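A single protein chain has been omitted; all remaining protein chains appear in their positions.
Labels A and B are assigned to the chains in the order they are written; within every chain, residues are numbered from 1.
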Amino acid sequence: MTTKWKAFDFGPAKKEPSLSKESSKAEGIEQDIPVQIKRACENPGSKKCFNFHSRLEPQNISDLAVHSKKIQEVQNWFNQYVVSSQQEDLSPFLLLSGPTGCGKTATIKVICRSLDVSISEYINPVDQDYEYKGMNQISQFIEYLIESKWTSLFDSSDNRVTLVEDFPNALIHQPNQFPDILETCQYKTRHPVIFIITDPSGSNISLLRTLFTDEIISKFNISHISFNNCAPSLMKSAIKRAQDLVRANPESHKQPSTEIIEAILASAMGDIRNAINQFHIASLKDCEQIPVVATKMQIGTKRKRNAVQSKTSMSRDENLGLFHGLGRVLNPKRKDVPEGWRLNYDMEKLIDEFSTQPQQFHSFLFENYLRYFGELRDAWRAAEVLSMSAKFLENWTDRHETLLFALWISVLGLMIFNEHKVSRWTQIRAPTRITKRSDGRHKKKTGDRRRRGMWQNLPAHRLQQGPVPRSVRAHGIRELCGRHRGGWQASGARPVGYGGPGGLRPPAAPFVPRH
Amino acid sequence: MLWADKYRPKDLANLDYHKDQAVNLKNLVKDGDFPHLLVYGPLGAGKKTRIMCLLRELYGAGAERLKMEMMSFTTPSNKKLEIMTVSSNYHIEVNPSDVGIYDRVVVMDIIKNVAQSQQLNSNAQREFKVIVLTDVDDLTKDAQHALRRTMEKYIANCRIILCATSISRVIPAIRSRCLCIRVPAPSEETIINILHYTCEKESLKLPRGLAERIVQVSNRNLRRALLICEACKVEQYPFKEDQNVAEPDWQIFIKKTAARMLQNQNMDTLSKVRENLYELLTNGIPSDIIFKTLLEELLKNCDMGIKSKIVEEAAIHEHRMAQGNKSIFHLESFVAKFMYIYQEMMQEMLGDF
């Protein structure tokens, strides 16, 4: 049992840790095949004298920094489908989703270990050019899943699961092929398949939404367990384990102060991996004290206005999340000075800290500023400012200075002109995108009824079918507006919340304007 | 088939108006050759009709056998483009602005293709083919610059007919290389006559009052007038003098939006207006049309004193809007500005009392 685990690079590896990736490959079972059954340890990072991270790797279920109910859910699934496998006709699928560093993979590993189940993981082969050999890549993926080719020689255990965390790139481009793959696997695979998907934070590609639509989940009977952010209490206990570990190795590590640990916990935002990494650096002996910033934050509502709590956070990570940035700009704080007032920020620093692309930030500002403005007079000035900076943003796409300049204009403008600010909680909305669709057909959307209703009193023959000469089409757009092929398409302004580190939630409902 | 297509004149001799011009055009192609043309005029003035007549004059009925084709192009950056073309054996029609900023590639490739394929087919009726490019005023500057030399280069094998709504946006270099043909919109009287004539052919009776109202709504756009007339017929026949003439829905929608702006000037209205603008844009109404209609509606209800201020703002914002593709920013900025100016004026007036 133990030896097997080592082969998969789990557990405390005794080899030189910085080589852990390569060595496991060399030592690993299937080194020549393009798809490697290998999983790097959870926290590859700077490891100096002893493998801090692999020591810290959760060994038992109790070590996991995951909510016990979630663990239970996963365990149940294993018990039902993997261990007691009654050799069903259809192989089961499990889908794990959650934000980064909430312990998805670790949970699977620990549970597998406790149940004596082996894991084979699909990793994208690196030598494939997906754009031209996309099909090839997908077929390879299928081959791997149904184990027609890449079976392990050493591993003959019956209890095995296939883990897919690294999806073939081709799938991202052609998500419509995914159901076919699942179908093939369902009948041919011998082992259960576990998909792990990280909720995107910031990126637009969400595999969860493109690949695992509700339709697919129900069709293939995929069990979906979604993880939440790592809770602070769980994180604390994980840190505690780390502290013990440090205590055991006083020659190379030192104990970070409580202040620093608090700061680490505050800035990790539920990402346990991040927290451990930070802790590791903080605990290294020859490392300087990590600077922390104490920010005074007002906590609570009007009733307890005096309850000012000092809060520390890491100053290393100075990026403001999109939502924080928006909040600062839309809700500017002022301080009175003798000759008037000033903004309560160091502007240069503030703008430096936006980690978002200027164009995107600008669009977000536009979509949301209206709700924060109390007076028309302020609003038109803001609108003017935005319109002006939009001009800059469009014409100088590749000059960073100009983009920054435009950002300055819009941010300062919005902050200064907001003289009658509305202080109420409003939902931040993502920018509405109106894109010209090249194929010209209107995308059919549920909830689109109202839109169609608006134009439906056109006689049917005016909505001439089929391709029409462009001249007619131009007239169509300008005069009839029902007969256009080059239609415009808005992906609705969707409400986004603050669920996790910048997690954009899926749209609750398509954007249907009121009249 | 729409009336507008059904009764489209096929021959230069049968054109209903601008007859002098028709004679000139006939002269132009008399000896089977003509320079590059730039046909311009407002919407529904009959530019395309004249071009088709001209082609027919040149090539006979064969020019009317049209087929639709998708052509594909590759940009220097290896991006694949597809564009719809309408062609006969003798000509090809393209709207290069369909492909946005890649229009330059399309313009050059089409002209080169046509010019080269021509040489293989030496016993064709004419030594040249005709390329009709529509919406030239929407071409990027880049494409227009590319066009000017290409036009000269391949004059032996092809003739280019450019079709534009206004030549202000066509660079002078192209204008100077073409014979410009101005097609003014038909007069209201002409449109009424044509409506009557068309209804006669359809054996319908069109009361003069209705015809006049249709013309008014159509804004001297013949095609639109015919379409409205046809829509009226579908709605209600026999016609009545006071029959409801359907205005385009979007126009009504914009009018409503304008009315809202005039009624209340506050933040609430501003966000409502934004929603309405999104709605219009989503439905494919070009932003310049929205802007223009909105401005017209607003000006109708404005005091002389603030009109000039508003028009000035409008001119600035419209220009900004035409440059980029984030039209909503500029539309909203104009809306906010207008509401502010209007509010100020109202308050001043109240203050006077």
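The working rule: a contact is a pair of C-beta atoms (placed from the backbone, for glycine too) under 8 Å apart; a residue touches a chain by one contact, two chains touch by 3 or more.
We adopt the following convention: contacts and distances are computed from a predicted model.
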Out of "NADH-ubiquinone oxidoreductase chain 4", "Vacuolar fusion protein CCZ1 homolog", "TBC1 domain family member 2A isoform X6" or "Replication factor C subunit 2", the chain not pictured bears the UniProt name "Replication factor C subunit 2"
Visible chains in contact with the missing one:
B
Touching the hidden chain, out of B:N14, B:N27, B:N264 or B:Q347, is B:N27
Kindly state which of the options B:N14, B:N264 or B:Q323 is in contact with the chain not pictured.
B:Q323
Contact with the hidden chain, among B:P9, B:G62, B:P184 or B:P207, goes to B:P184
Going by the contact rule already stated, which one of B:R8, B:R148, B:H196 or B:R260 would touch the omitted chain in the full complex?
B:R148
On chain B, what residues meet the omitted chain?
24-25, 27-28, 30-31, 33-35, 40-42, 45, 76, 108, 127-128, 145-150, 152-156, 166-169, 172-173, 175-177, 179-180, 182-185, 219-220, 288, 291-292, 295-296, 299, 304, 307-308, 311-312, 314-316, 318-319, 322-323
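Here is the rule we use: only the chains that are shown with their structure count from here on.
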Averaging over Cα atoms per chain, report the distance between chain A and chain B in Å.
45
Contacts from chain B onto chain A in the complex sit at residues 2, 5, 43-44, 47-48, 66, 68, 82, 84, 86, 93-95, 98, 100, 134-135, 163, 221, 223-224, 227, 230-231, 234-235, 246, 248-250, 253, 256, 265-267, 270-272, 274-276, 278-279, 281-286, 289, 317, 320, 323-326, 328-330, 332-333, 335-337, 339-340, 343
Hey, which residues of chain A end up touching chain B in the complex?
363, 366, 370-371, 373-377, 379-380, 382-384, 386-388, 390-391, 394-395, 432, 434, 436, 438, 451, 454-455, 457-459, 461-462, 464, 467, 469-472, 474-475, 477-481, 484, 486-490, 493, 511, 513-515
